[in-house]
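Let me begin by handing over the structure; questions about it come next.
Note that one protein chain of the assembly has been removed; the remaining protein chains are unaltered in position.
So, chain A:
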Amino acid sequence: MIAYTLRRLLQAVPTLVLVITLSFFLMRLAPGGPFDLERPLPPAAMENLRRVYGLDQPLPVQFARYLGALATGDLGPSFSFRDLSVADLFARGLPVSMTLGSLALALALAVGIGLGTLAATRQGGAADRLVGLLAALALSVPSFVVAPLLQIAFGLSLRWLPLSGWEGGAPSHLVLPVITLALPQIGAIARLTRTSMAEALRAQHVRTLRAMGLPPLAVARHALRGALLPVVAILGPLAAAMLTGSVVVETIFGLPGIGRYFVDGALNRDYTLVMGTVVLVAVLVLLFNLAGDLLSALLDPRLRLGA
């Protein structure tokens, strides 16, 4: 298991190098720069800025420097947030995004698995069809439509919850963003769980349990262990979807997370900030993929990590 984990981490290195190389050169080959303001800077000042940030060096030198700094964990200074390094920005934004993401993931898993199980145990019934419809709806209504609707309903009309803002992570400020972020994943997880649960309920050991007279709930609990495998397997893509979704959710609800920093950074051509975010997201996705595979192996002895 440990050897497997190490090997997987090692295999992630080429992926990361590819991510870094691609995004570095893509950004630098594009026209425009971080210091293009509405009113152009005097040439001398521009020259100075470029020298301070090392942008006057040839591209390969800059790339080598960036890689060298990255190897020591230095993500560089931010170009658009003066006096702050990218690491500083992440130190502020990451807790916000992590809180949001983990709560949404927990909610999506709980509700999605619950609904999927319900639908699978009542196949063809009204509950099944209702869950199917809701899941399709959750998958088809984009978060940037859900968010304004929730804001109108609970923020403006009912005045139960604040419209936007973070306020240090006050629970009332978290409710709407977490729901918005979780909703499409609830749909995806519910559908996946329904399919795999329906299959698990047909398995022989589950039939035996039912024949032995176990109550339906206990039977479902046994079937669930096998049915959860596909859900665990999509943990990586799920995390990626959460990270993507958080860009929209953080923008709409005005949350100071890394998704917002990414959009602002991209619009301001903040090379280091965008690079840092892309690297961070890639690392997170890789870790979640690994976590999904390890969990699958724990749940299913057939997938023991020998090879």
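Throughout what follows, contacts are C-beta pairs under 8 Å (C-beta built on N, C-alpha and C of every residue); 3 or more make two chains touch, one makes a residue touch a chain; residues count from 1.
Just so it is clear, contacts and distances are computed from a predicted model.
> Out of "Oligopeptide transport system permease protein OppC", "Peptide O-xylosyltransferase", "Molybdopterin-dependent oxidoreductase" or "Dihydrolipoyl dehydrogenase", which one is the UniProt protein name for the chain not included here?
The correct option from "Oligopeptide transport system permease protein OppC", "Peptide O-xylosyltransferase", "Molybdopterin-dependent oxidoreductase" or "Dihydrolipoyl dehydrogenase" is "Oligopeptide transport system permease protein OppC", the UniProt name of the unshown chain.
> For a quick check of understanding: of A:55, A:84, A:98 or A:139, which residue touches the chain that isn't displayed?
A:139
> Suppose we count only contacts with the excluded chain; which residues of chain A make the list?
Looking at chain A, the ones touching the missing chain are residues 12, 14-15, 18-19, 22-23, 26-27, 30-32, 136-137, 139-142, 144-145, 147-149, 151-152, 156, 236, 240, 243-244, 247-248, 251-252, 262-263, 266-267, 269, 274, 277-278, 281-282, 285-286, 289.
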